[in-house]
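All protein chains but one are shown in place.
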Amino acid sequence: MTRGLLRMLLVMLLVCVGVAHAQAIEPMPFANHAQELRFQHLTRQLRCPMCQNETLADSNAPIARDLRNQIFQMMQHGSSDDEIKQYLVARYSNFVLYNPPLTAGTWLLWFGPLLILLGGTGAVLVAIRKRSHRDAVATEASTANALIDSTPTDNGDDW
Amino acid sequence: MTPELGQLALILALLLALAQGILPLLGAWRGNRALMAVARPAAAGQAVFVAMAFGILVWAFVRFDFSVQYVADNSNLALPWYYRIAAVWGAHEGSLLLWIFILNVWTVALAAFSQKLPEVFASRVLAVMGLIAVGFLAFIIFTSNPFGRLLPMPGDGADLNPVLQDPGMTFHPPVLYTGYVGFSVAFAFAIAGLLGGELEQAWVRWARPWTNIAWAFLTCGIVAGSWWAYAELGWGGWWFWDPVENASFMPWLVGLGLIHAQAITEKRGSLRAWTILLSIFAFSLSLLGTFLVRSGVLTSVHAFASDPRRGIFILAFLTIVVGGSLLLYALRAPKVAGGKPFKVVSRETVLLIGNLMFAVAAAMVLLGTLFPLIGDALNLGRVSVGPPYFGFLFPLLMLPAVLLLPFGPFLRWGKGDTPALKQVLLRAGIAAAACAIVAAFFVDGQLKAIAGVASLVWLSVGVLLYAIKRWREVPRGRRYPAEMAGMLLAHLGVGVFVAGVLLSESLSVTSDVRMAPGQTQHIGGYDFLFQGAHRTTGPNWRADQGVITVTRDSKAVAVMHPQKRTYLRGQVQTESAVDAGIFRDLYVALGEPMDANDIEGAWSLRLYYKPFIRWIWGGGLLMMLGGFVCAGDKRFRIKRAAKTETAAAGLQVEETHA
Partner (left out) sequence: MNRLLPFFGFMLLVLLFGFGIWWNTQHDQNAIPSPLLDKPAPSFNLPKLYEPTQTVSKADLLGQPYLLNVFASWCVECGVEHPVLEAEGPTLGVQLVGYNYKDAPADAKRWLAEHGNPYNLLISDEPGNTAIDFGVYGAPESFLIDARGVIRYKHIGPLTPDVVAKELKPAIAAMAHEGQP
């Protein structure tokens, strides 16, 4: 079973890397530049289900081409960005959104960095407080290290 | 015959690495000078054999030795010689050989330049390097042998992935690895310091130039990778927050914190435990990157083929090295806050805040990169984390650092000088605001572009103000010590980089168009005239090549030749045409001919106008330069016991006293 998976991975690698990158270039009959920008922006926020490290805008997989066409049609019919995203999520799950929505499962992802930042800020504040209240302590004497003159750079030059 | 010699060389190298790793540590522990003295010769011997193995593999590629499986898989008869050499590190086994080769380069340099270090300390440092080498050599010999034979020998090989057949690819891995692997030196210093227990700031002074150089190489490697992706992948993107990119960016961020923390510890003796911890983290992230790319734990188009056995091996190695060092840290790191104290408003505080932001950013990148795995482990369903996540949080976290940057040099160690700060704030702030207002008119009120201009002015005026201050206040000859010059260059680089990113992201114009020969498109103020396509050939490819003449206000600007190549094995590769400029890039990629049978007719094309995109790499290169310049500071060089240059006056003596 692992060999089958490995083979599939190889096939995908070939499709997703070895084939023409250029096939993602498809001029579409946009009504105006604003619409083109909206399309580019939207397709960059979506993940290609097949070549999962590429955006829908950049991928040359057949499914990406189909989905781009589908999105274009939907835009022509007046669907909003949210409606288009919902359409895709209903068929391909949240995975197709590059911006993971904030759900119970992803709160760690979105709030994790904040928690780490708060924790780190606390540690930094403690460290600063600790050091700003001490009197100058003599630099610890080096034992076997007569080689390096550990004179600090307090020579007024500041460097 | 020769490939087997390569295998033998690796085995001998492993034995020597074992000697290098174990004996000097025993010697240092027991005070046995003979054992300690094993370190340097063992390191030299290991380097010789690893170089031999590497050379044998290169030779096999150059001589088309398809009886070696790895050569057959990654090259063929039509591959030009320069790409055959690059193919050595084009896949898993060879890239590991490159890794260990570079580790040996660092080790030899360390062995050569550490003659004046105390013996006990130096032997421990070299021993740690030896132990790391043991792990990698064992990994290569037992799971990833590049010298395996393929019999019967095929008449021709497969091809090197065309995406990799590019000068950028030749350059990027060796430089990147030099950086990655170079953090092992800071790591070795930190471990030796922990083992020895003599935790004064002296060893940090020794570690500093090594760490700065490694970080500079890593910066260069990342810049090269980004530039290569831009030129090769045909989409005008320069960073994708792909797991493999993140794997090199995390050590870079931690290394950035480390070089600043080392400055504090070296000069003031404080924050020793933090500096040690960062040294361990930087190298751990390098190892982690190696693991992520080869274990198949994460999907990435860049990743090497995955194999659970290899994954387990590296994981075990990672656990021993990192787990062991963190345990050592827990036991031996300084428990008392030593060194000179500092007030709330001081240079230390600002550097510490910077460190905090870099560390949190690295943690954030790690979290985002690993989250799909966490999602699977906790059964949260498939979660997808990409540029919207990283691209949102990273700038947010870097904002405090960018805002505080100009103040750093103006603050003093221990306590700050508030009038000076107010001056900086006023001058740089007003300059930034003024330029932002002017810029607003040019960029149609695009916020990102305005922010880019404001940051550039804020940072570069800050740098300039300090440079002027030094010029005025300090006599000639002492104005810009290398360490300071490096800092100024690197900080300027940050400004250039930020401007490049914000301006190119907000002001780029992309358009997919259908053009028949003779038609013109107007993009970003330039006129692109398509003059049709024709067939052309190269050493191992044939291509459809388009011709586009670019003019601006009827003045000729460039003639561009985008290609769509078909390689021998049928792989198709787009070679985009890029007209580079300091203030803008023009970029054309060929799509498809409208009629597949008539390549001389109309084509679909993608045209880009990308202003200031070179500033992204320019800024990165300035940072790299800053790192190298800083490492060259005289203070870091070992005092030559005999010949002191007392020819000059006391000034010189003070400087070589370090």
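Per-chain residue numbering starts at 1, and chain names A and B are given in the order in which the chains are listed.
Note that in this section a residue touches a chain if its C-beta (ideal position, glycine included) is under 8 Å from a C-beta of that chain, and two chains touch if they have at least 3 such contacts.
Everything numeric here is computed off the predicted structure, so don't read it as measured data.
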Remark   = Full-complex touch with the removed chain, picking from B:151, B:336 or B:377, is B:377
Request  = Could you tell which one of B:327, B:344, B:403 or B:559 touches the chain left off the display?
outcome  = B:327
Query = Which of these, B:41, B:80 or B:308, touches the one chain of the complex that we don't see?
reply = B:308
Ask   = Which subunit B residues would touch the chain omitted from the figure, given the whole complex?
value = 273, 277, 280-281, 284, 291, 295-299, 306, 308, 311-312, 315, 318-319, 322-323, 326-327, 329-331, 333, 335, 370, 373-374, 376-377, 381-382
Query = Hey, which subunit A residues sit against the chain that's not shown?
reply = 1-2, 4-5, 7-9, 11-12, 49-50, 52, 61-63, 66-67, 70, 89-93, 95-96
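The rule is simple: only the chains that are shown with their structure count from here on.
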Key: Centre distance in Å when subunit A and subunit B are each reduced to the mean of their C-alpha atoms   = 18
Request  = Enumerate the contact residues on subunit A facing subunit B in the complex.
outcome  = 2, 6, 9, 13, 16-28, 36, 40, 44-45, 47, 51-55, 57-58, 93-100, 105-106, 108-109, 112-113, 116-117, 120-121, 124, 127-128, 130-137, 139-140, 142-145, 147-155, 157-159
Key: Residues of subunit B defined as touching subunit A within the complex   = 116-118, 120, 161-163, 198-202, 205, 233-235, 237, 240, 242, 267-271, 299-301, 305-306, 308, 337-344, 348-349, 352-353, 356, 359-360, 363-364, 367-368, 371, 374-375, 378, 380-389, 393, 397, 412-413, 474, 478, 481, 483-484, 510-514, 564, 571-574, 589-592, 604-606, 639, 654, 657-658
